[in-house]
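One chain of protein is taken out of this complex; the other chains stay put.
Let's look at chain A:
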Amino acid sequence: MKAFLILEDGTVFTGTSIGSQKEVISEIVFNTSMTGYPEVLTDPSYAGQAVVMTYPLIGNYGVCFEDMESDRPWPDGFIVRELSRRPSNFRSDISIQDFLEKYEIPGISGIDTRALTKILREKGTMIGMITTNEKFDMEEVKEKLKTYSSKGVIEKVSRKSKTVLEGGKHKVALYDFGTKKNIANSLHKRGCEVTVYPAFTSAEEIICSNPDGIMLSNGPGDPKDCTSIIEEIKKLYNTDIPIFAICLGHQLMALATGADTLKMKYGHRGANHPVKDLATGKVYISTQNHGYMVDEKTIDQDIAQVKFINVNDGTVEGLQFKDKNIFTVQFHPEACAGPQDTELLFDEFIKMMEDKKNA
């Protein structure tokens, strides 16, 4: 069946419908990872967005359930050039077609994804509609596109009650703003007991649980929409509990400490972004997925200093908070999909907890 991707600038791509045939309006973003589409699909940070994969051959190895970064896929839509008709991998549990259908995610294949990516690169991220209605009316569609909002996505993706990964000598409280599974797993395999809390848990509850460290997770949406969460993070900042934050968590910590965030033209989404550790000069390749960033100009040098920058565009990729056991990164040390080069940051976090205990 034919499907259409209609962008707010009036561009229309015609392709084939994949997954669910329902109509959807979403923010269209592109991801440049060449592998890891199951992880991308199940990353809650993509809630409220439709993802274009720039790599043209998607679905080659199907979907393996144990690779899922959360319990279900989150994007509003999935846009690819070509879906493999026959997955091939010893771990493959389900084909990508069946996976999308099972979770009722609409999508489109057979379009020139490179042309689409170039539009998004030139004009910035846009709102778009995926529809199978051949008789769509452009003006009506454009009106509909205006109704798009990403508000409330964290409520949608965060868990409803706390869960515990038992065992280990360090107790970590992980705030779930839309966390990827591998954050908890990375801590757990390093000997942490990880308690995962819903996004709207009060700071008091966390503090009272007396954790050795707090982890702020990634998540979807505009960080500035998270006003109540930011208030709780301020309270956490004022304790002396070691804190490590990733992605949205990093942005929220920055906002909680007086800095500002900006929406980027088209963001960083991929598994190939070089980030430089300013202390050592060493460059790591990182997984990234963000459309907002911390505005470097607004960082109070007495509160935090830039720890990592993006080599390509010089943007802030991590902060070290002064006189605090707090550091935050914009990228994803938990990888999945993507390189494991910055996994050592979890070790750094654990060392921070140990030092605190021994102090």
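Following the convention adopted for this analysis, contacts are C-beta pairs under 8 Å (C-beta built on N, C-alpha and C of every residue); 3 or more make two chains touch, one makes a residue touch a chain; residues count from 1.
Everything that follows uses one rule, which is that contacts and distances are computed from a predicted model.
A chain of this complex does not appear here, and its UniProt-recorded name among "Iron ABC transporter permease", "Carbamoyl phosphate synthase large chain", "Succinate dehydrogenase cytochrome b556 subunit" or "Extracellular solute-binding protein" is "Carbamoyl phosphate synthase large chain".
When the full complex is taken into account, the listed residue touching the unshown chain is A:P274, out of A:G168, A:P198 or A:P274. The chain omitted from view is touched by exactly one of A:Y284, A:F308, A:F327 or A:F349, namely A:Y284.
When the whole complex is considered, the residue among A:Y55, A:F177, A:F308 or A:F346 that touches the unshown chain is A:Y55.
What chain A contributes to its contact with the hidden chain is residues 30, 32-36, 38-39, 54-57, 60-61, 64, 67, 81-82, 84-91, 110, 112-115, 117-118, 121, 270-274, 276, 280-285, 311-312, 335-341.
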